[in-house]
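Written out below as structure tokens is the structure these notes cover.
Only one protein chain is missing; all other protein chains are in place.
And then subunit A:
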Amino acid sequence: KTLGERECPCRQTSKSLPSVERLVLMGIALQVCHAACNGELYSRPFIESFEETPMLLAVLTYMSYGILTIFGYLRDFMREWKIEKCHTAREREEQKDFVPLYQDFENFYTRNIYMRIRDSWNRPICSVPGATFDLVECSSNDYNWTFEYTGRVVKDVINLGSYNYLGFAENTGACATAAGEVTVKFGVGVASTRQEMGNLDRHEELEKLAASFLGVESAMVFGMGFATNSMNIPALVGKGCLILSDELNHASLVLGARLSSSTIRVFKHNNMQSLEKLLRDAIVHGQPRTHRPWKKILILMEGIYSMEGSIIRLPEVIALKKKYKAYLYLDEAHSIGALGLNGRGVVEYFGLDPKDVDVMMGTFTKSFSAAGGYVGGRKDLIDYLRTHSHSAIYATTMSLPVVEQILTSMKCIMGKDGTTIGLSRIQRLAENTVYFRRRLQEMGFIIYGNNDSPVVPMMLYMPAKLGAFGREMLKRNIGVVGVGFPATPIIESRARFCISAAHTKEMLDRALDVISEVGDLLHLKYSRHKVLPSLDRPFDETTYEENEE
């Protein structure tokens, strides 16, 4: 059944909303549905927004960075002339005339801006990071250069930062019991690589289960999620191949692409016009000097981009891929388990065929609360990877308690353990996501991303507000993650909330009240527009949105 024949599911609305809101939502959904279903690519409304930075805020943010830079120069001057003690790494006196070892200027940002608000990061946790966690309190006497424990433990801090989408990060329950039994029976370490003695029967069982979970022919698991990307892309593409990578791809994808020594071209984030233009140029002009055709064209994209909260426009990417005969490498690190009716990821979310995606990669770190990654695809591709991947040859395999955790949580999600816990968690995550996003937008914060993504970035813009937000939230017992430069553009620092199925509605309400209070205290409610859903422009740029003036 093609997408066009399928009945438009926009008419089904969530039963948990009150009737008036349901009517309004249905109205909007029907409106968008008629437009978005025009091209028959999208079977559900795709509502994504990235509100433009207000001009005054951008100017003020640049001004605050300017002031910090001036004071940074002043402090560097004082450190140079020994008026102040220097805490960073320096060369010895005897080596001053050598070629410099430490790049002083590059660390200017770290030394003078990051250090001042460093206490909002690397906070030590002393319990399992589930829906709440316990925090070891630290204080600093010399403005964040060194920390000491105060001796207190802050209990039951609401966790809005862990990638615990389905709530499997717990120390009680089926997963923990199974992992404990396996540790007693087999130990923790595997002590070998996959090709030597590290291939256990549990790994093969996990791979079969992962393949049936994803709907592909075969899958392979690796011990580390970052290494899955960086070690397998070089095995798939090489010299003479072209990689088209999204501009906001994760560091692991960028590293893997660079290690492969293929030509890399970057297209604008989630922008299908940019991607199509690059594909056409690649096919028409071929390789740079010789104009020979490219051996392979690989498109690298992620399912959910964690810094923006945007979801890949998968139907359009697959249509483009088929038209221009390129291959798609989909990194579902954040979207596996978190999207789709049965948690099968972004492919199920759009109702597409998993066989259309050539290489489906993902990690077990986020929704399954374990560690490691997988690659899924056709059987001959995975057999090739088993012999040619750097990770299979050189890296140790996944340790068995982790394998057991993944097996138990995957069976729970699929419903194979006989309960409906998995399905109820997926539904609770979807409800929590929609509720949290809607409430935050109503309060007037600028929220980026798609309405269905459980990653919610809230814009803060100014560096001082980034530090203040983390501290004020912790004072009120909520743990959040703030993100600044270099993970984001310099003026667009944000706080990133990760919704979990383990959050109850009371926790979310408490968190929302506190966020509203801190937002009023720090004056963070910047949003000026009523956000409209993206209308009948399936190929639009998502940088600017229509404003209702």
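Brief remarks follow.
Heads up, the rule we're going with is that a contact is a pair of C-beta atoms (placed from the backbone, for glycine too) under 8 Å apart; a residue touches a chain by one contact, two chains touch by 3 or more; residues count from 1.
Keep in mind that, in the parts below, contacts and distances are computed from a predicted model.
For the chain that does not appear here, its UniProt entry gives the protein name "Serine palmitoyltransferase, small subunit A", which is one of "Serine palmitoyltransferase, small subunit A", "Acyl-coenzyme A oxidase", "U6 snRNA-associated Sm-like protein LSm7" or "Phosphatidylinositol glycan anchor biosynthesis, class T". Among A:Y42, A:Y65 or A:Y349, only A:Y65 touches the chain left out of the display.
Remark: the omitted chain is touched by one listed residue; of A:G130, A:G256, A:P463 or A:G519 this is A:P463.
The chain not shown here is touched by just one of A:F77, A:Y102, A:Y143 or A:Y394, and that residue is A:Y143. Touch with the hidden chain on the side of subunit A covers residues 60, 63-65, 67-68, 71, 74, 113, 116-117, 143, 462-465, 467-468, 521-523.
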